[in-house]
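Note that one protein chain is taken out, while the other chains of the complex remain in position.
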Amino acid sequence: MSTSTKPKVRVMSGNEACAEGALAAGIRFFGGYPITPSSEIAEVLCYRLPAIGGRFIQMEDEIGAMGSIIGASLAGAKSMTATSGPGFSLKQENIGYACMTEVPCVIVNVMRGGPSTGLPTMAAQGDVMQAKWGTHGDHPIITLTPNSVPETYELTVRAFNLSEKYRVPVILLLDEILGHTEEKFVIPESVEIVDRIKPSDPPETYLPYKHTESGVPPMASFGEGYRYHVTGLAHDETGFPTNNPAEIGKLAERLRRKLDDARDDIVDVQRVECDDAEVLVFAYGCTARSANQAVLEARSRGLKAGLLRPRTMWPFPDREIHALAQQVKQIIVPELADGQIAHEVEWAAKGACPVKGFGRIDGQPIRPVQILELIEEASR
Amino acid sequence: MAKKLVNYDSYLRLDKFPLIWCPGCGDGIVLKAILRAVDRMEIDKNDVCMVSGIGCSSRTPGYVDFNTLHTTHGRALAFATGVKMVRPDLHVVLVTGDGDATAIGGNHFIHAARRNIDITVLLYNNWIYGMTGGQASPATPSGDRASTAPFGSIEPNFDIAGLAAAAGASFVARETVAKPASMDKLIEKAMKNKGFSLVELFTPCPTTYGRRNKMANPVDMVEDLKRRSVTVAKAERLGSDLPEDAIVTGVIVEDDTRPEYTDRYAKLIQQLSGAVK
Partner (left out) sequence: MSFRYEMRLSGEGGQGLVLAGKILAEAAAIYDDRNATQSQSYGPEARGGASKSEVIISDGEIDFPKAENLDLLLALTQEALDKYNSDLKVGGLLLADAENAARIPEGDWRVYKIPFIGTARDKVGRAIVANIVALGVIVKLSGAVSEKAAEEAILARVPRGTEELNMEAYRTGLAIGEEMAG
């Protein structure tokens, strides 16, 4: 075969880019279960992982897939699963387990219409609150929301890096349109990779849940000589269960603090034409593509519109919204959901300006012209 | 050959004692049997990963000085599968109960057996949900009482060992805590088997099962287990004369011809190394 002049230019779908991103990030274990519209991620990885010494398993159900990636991560492998709505619901208990036991892993949810079986082949953004609060109990979470094929690759890498850096499960929210639309993508030559911090203490003094300054305890893998205990029960620094309110409080406080303190490292927004904007659109994922088109069209018509797009959804960019809310006449929040993020934006704006939600839950994408009309209305 | 005395303390996390188990519970008997097996096999503690779900028996990992993983209810085998796939060199031992493994975890149980993945499952069958206060499990004998079967269970109960055998496990055995010597042998065999192994261990729960079923005295419960035990060989001889309440003990399946899952995967890796772009 002759060498191509542009070897790395490809046309691929968001799901394929997600699998490629995972490989670039160093994935060594994938546990999955077939579900539309996410299955292509598993189909790429089952082919690619064994060839690099990684492991793939199709588990017996969604819950098992989530359990398997936690076990694999504890054994030292960077791990991921991918699913969609119904499967995301089933995984929630074990996602909570990963939060409680601070096991790095990546959960991809290619959102489709719901509730229940809903619309398996149509896009939606209705799982965004579930990503935050799906499992029971208080827990912080990181959720990333790319809006293109190249960005899906980039944020899959980032999802692995953040999960390793902070010892947390990270949720990557795609949607059916992103997952299945193919677009041009130049695969980067190299990416930055972050690995979990290993203990420097000897096994005798190792505390697997140590209240470190950063809040992130070093993590040993099973079989490395550190024989420690992992449990979903409330536990102290040693990892063993405790009913002591002071110890329980310290654990909950540290879990929250380690992400609170890192907020500026995690929160990531894109601003388009925001400097002098009078009308702001807040949108993410596939809807942000329509919003971007609408904002540029509005600008060409002389309207001062801007787009604030979260690439990180959780922790929420509340300060960024609040700052812009002082400046604009209105914030428009289009989403393929019924006001889930609009409510959150309203909370962040704290009354500084009106917030107008525009939800669509019939399986169809929001078209640029629909957002443009809202911008025109708000500009009058 | 002189028997070496087992230094149990060297395997235990004594600072986590006392054990949560009730007086008369059989779980401690199994715990010691596991430690004896590890000791006889001279396995390094760093090379053992003990995984459990939720329930009384599932608290075992907290007391043993291995790599220990106390997971969610019913899902221990899913977590253990992830551990074993990434570290096939570790001895993965799973402790679970009848409710944990065959009700909420039933799906993982049959599929782990089907894959014949090298995990040793020690299933404590006490016919009841002990930790939550005595609710009926899939193993509760028909007619017996539980807090959620106040008039006697009207469901048939699972033959758990039979289930594992049918699903593809390469080693299946049954024993009761009333026969520690036999239990030792079976646990060791299970741990040595390269494949999915199940030892179904009958153990008394006087607190939540015995009390409700006219057997509040733990000694009576152990005596009862002894009385009902019939070896596989004897059961075959008895044929249709086998008593209805018999617990058939011993090796039920031992098949070293079935390929083990992580072995197959390792071969796939070997075959593909450098072959797939």
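By written order: A and B. Residues from 1 in each chain.
The rule we apply is simple: a contact is a pair of C-beta atoms (placed from the backbone, for glycine too) under 8 Å apart; a residue touches a chain by one contact, two chains touch by 3 or more.
Just so we're clear, the structure is a prediction, and the values are computed from it rather than from any experiment.
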Filtering A:T121, A:S214, A:N244 or A:Q326 for touch with the omitted chain leaves A:T121
Missing-chain contacts on chain A, rising order, are 6, 9-11, 36-37, 120-121, 176-177, 180-184, 286, 289-290, 292-293, 296, 365, 367-368
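Assume only the chains that are shown with their structure count from here on.
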Counting only contacts in the complex, chain B reaches chain A at residues 13, 16, 45-47, 49, 51, 61-62, 65-72, 75, 77-87, 89-90, 107-108, 110-111, 265, 268-269, 272-276
The residues of chain A that touch chain B in their complex are 28-29, 31, 47-48, 50-51, 53, 55, 57, 59-61, 63-77, 79, 93-94, 97, 222-233, 240-241
